[in-house]
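A single structure is presented below for examination.
The complex is shown incomplete by one protein chain, all other protein chains being positioned as in the whole.
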Amino acid sequence: MAEHATPHHAHEEHHEEGWVKKYLWSTDHKIICFQYMFTGMFMALIGGFFSYVFRMQTAFPGIEVPLYGMVSAAEYNGLITSHGTIMIFWVAMPVLVAAFGNYLIPLMIGCDDMVFPKINRLSYQVFFLSTVVLLSSFFVDGGPFGGAWTAYPPLSANAAWNNTPLGASLWVLAVALEFVAFLLGGINFITTAMNSRAPGMRYTDIPIVVWFIVIASMLFMSSVGPLIAGAVMLFMDQQVGTGFFDPARGGDPVLWQHLFWFFGHPEVYVVLLPAIGITAEIITVFSRKKLFAYRTVLFTAIATGVLSFTVWAHHQFIAGIDPRMAHIFTITTLLISVPIAEMMFVFIATLYGGSITLSTPMLWALAFVGEFLIGGVTGIFLGASGADIYFHDTYFVLAHFHYTFFPIAIIGTYAGVTYWFPKMFGRMMNDTLGKWHFWLTIIPFNFIFIPLFVLGAAGEHRRIYNYQNFPELSGEWFFALRELATVALIIMLLAQVIFFVNVYISLRSGKKAGKNPFRANTLEWQAESPPPHGNFAELPTVYRGPYEYSVPGRAEDYWPQNAPT
Amino acid sequence: MIERWVVQGSTYAADIDGIIWLIAVLVGFWFLVAEGVFFWLIVKFRARDGQRAQYITGEEAKQKRFIAWPHYLVLVCDVFIVVGAVRVWVEVKQSLPSEAEAQRVRVISQQWAWSFVHPGADGKLESADDIRTVDELHIEVGQKYIYELESRDVLHSFSVPVFRLKQDAVPGRVITGWFEATVTGTYDIQCVEICGIGHGMMAARIVIESPEQHAAWIASHSAAQLAARTR
Partner (left out) sequence: MRPIATTRSAAGIPTGLLAVWWVLASEIVIFGGLLGSYIMYRLAHDAWAEQAAATNVWIGAFNTFVLLTSSLTAVLAHQAAERGDGKLAAKRLYYTCIGAATFIVVKAFEWTTEIQHGFTITSNTFWSFYYTAAGLHALHVIAGAILMLFVAADAKKGRELHRVELIGIYWHFVDIVWIFLFPLLYIAK
């Protein structure tokens, strides 16, 4: 345990902390970050394994999948449901929002912890509970819920239809608990960022990643409510026998869809914004350039957040809503592509005139931009109502959202981890392994999902365990493309071993990182690597914005925020 | 573009393919420009010994232009796309042929099969000579149809790729829409809303027949004919 004599730390009477208190019961935001991060990564392994299993079944129907066995139709539905649910709620959210939010916010605004450390700890504990509840659903009678991560009733509301009486309710419970955990976490992020900034740090001196995580938290807190209400109603339909979503009892299945997507759409921006924020930090550091048009970036993020409340029914164009409503949602959906496009343009503009080093974090950050562009443009096909009639529920949709979610959850995470690893652990990561890992992830990634765009355009619909039942989708080249995607997935999954090996050997024998190995401006790089409990030997004062790189007339090409001159 | 892989089998299939093509051209253009500039900048501004990066805030108007102009152009493209999409949407989802020119057909979805009710020789549904089938929909090419889509249990969704048509089936409601086939042949019908364990088995076929073939099919399903076959 670090001992630090500092006049600013009124609470420092240090005693040897037991392992349990230090790692399991800690209120330190950095430890809570690791708790969320490791849980999220563990769940990613599970979600990734599931994708391997169901892709094997799709590409080679009836095969006995190595490490799993035969995949029944019911299990297939359970696997795809769990994959989607896990990746969004138990990987993207905890890693991008909770882990990076917890780590970066206090450090980057120059304070010693979150304002409500005990609530912070509670948020992880609730999250951990939600994880246990979800995982338990795999072991109950009937198996895990298999009605897709969107859980549309009446299928999800009635065990007579879904055959997973316990799994369906455990799923709802787990998701509801996860929401509570993030509401608790969000309170900390927002209030800490608003109130605990270092002296001198104006709103426009806050690093973009902090702003974006805070905006994401605000978005989450203002949008999840209706779905919590919906989850309560769904749970009651399942367990108490109410008929909120049962047409025979005056209920409406489409109501769930509205409640779900009213949250579901802002949710994608909740996870997107932190990833974009991480990308922004890395691009500025490794091109030694000020972020282009900081204020514009901020306004577009806020605009995106506000607009995200107006687009939800583009998921429901053909769901039986009044067809006239489709016009409104096509317009709002296409409109929302504009601020996001603008953000991508800003990153590209930041590269102009830069001095670019293609370090591993920079490779990931650039890959985010390059790949997310594909996700973004393919969304237009789906937001345009007339085109969506054809594309709805095809693999085109799936490929679109993997070209957005994969950059968000996977590329964004690796970007952030490879960048802040030296700060978190005091050691540099191995750059060679890092680059091998990068290329062996990115290249196969494209070979998984480009075939799926083609298959979707050729009519292949989603959530089908055996395309041999559909003559028009059983042709040789259809299966060839499915096999290509599946082989690429296997290569990509195996490549992740390189990352874990890198983490292991770097932790044990990586080069010791100093405070600021990348010569960055933001405050976290002014603390020790790793920062002790309390973060800073002396809490910093801020004199300028976070992106004063390559300022003309200065000897160094960077200018930390807390340097007096 | 879609027609490379899937036959255009309805009167509106070409329009749907057309809006998809328009979007592909416009977003394809922007995509290539953005990625092109992106990669060019990465190469052009690689770190070089002794050379420092420039200090550009992006706050001055002449710098902001480079973001503002593309973003206004994107907006203009969006307008074209919206207009195109709305026109197709109105054609497919907000119009119905008149009763006089259309036949009706009922599409019933359930866990896990499709059943169809066709009007018999009298051309009317809900009459004694209606023909009920499972997993096979028989229609006449060049004839407008109004479909009445129902579900007996959970959400399903009626999808005919050659028509480019999709419509969710909601229990407790009858949802109507229309189509008119332009080619003959037998094609896939899919269920495109996950509906339980058997969702992947919910395949049906649409049999699009010439007027003579269709008349013959109806005739072979008259009560007398069926009785003869079941003796």
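Read from first to last, the chains carry the letters A and B; within each, the first residue is number 1.
In this section, a contact is a pair of C-beta atoms (placed from the backbone, for glycine too) under 8 Å apart; a residue touches a chain by one contact, two chains touch by 3 or more.
Here the structure is a predicted model, which is why all the values come from computation and not from measurement.
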Shown chains that the omitted chain touches within the full complex: A
Hidden partner chain, touching residue among A:L24, A:V65, A:L129 or A:L183: A:L183
Sole contact to the chain not displayed, among A:A74, A:M221 or A:L273: A:M221
Among A:C33, A:A59, A:C111 or A:I318, residue touching the chain not depicted: A:C111
Residue among A:L45, A:L539 or A:A563 touching the omitted chain: A:L539
Interface with the unshown chain - residue positions in chain A: 8-11, 106, 111-117, 183, 186-187, 190-192, 194-197, 201, 218, 221-230, 232-233, 236, 240-244, 249-252, 255, 259, 262, 534, 539
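Please note the rule applied: only the chains that are shown with their structure count from here on.
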Chain A residues touching chain B - in the complex, by the definition given at the top: 73-74, 76-77, 146-148, 152-155, 161-163, 247-248, 252-254, 287-296, 318-320, 323-324, 326-327, 330-331, 334-335, 337-338, 341-342, 344-346, 348-358, 366, 369-370, 373-374, 377-378, 380-381, 384-387, 389-394, 454, 457-459, 461-466, 469-473, 549-552, 557
Of all residues in chain B, those that touch chain A in their complex: 1-2, 5-6, 15-16, 19-20, 23-24, 26-28, 30-31, 34-35, 37-39, 41-42, 45-48, 51-59, 63-64, 66-67, 70-71, 74-75, 78, 81-82, 84-89, 92-94, 111, 153-155, 157, 159, 161, 164-168, 170-173, 175, 187-188, 190-201, 203
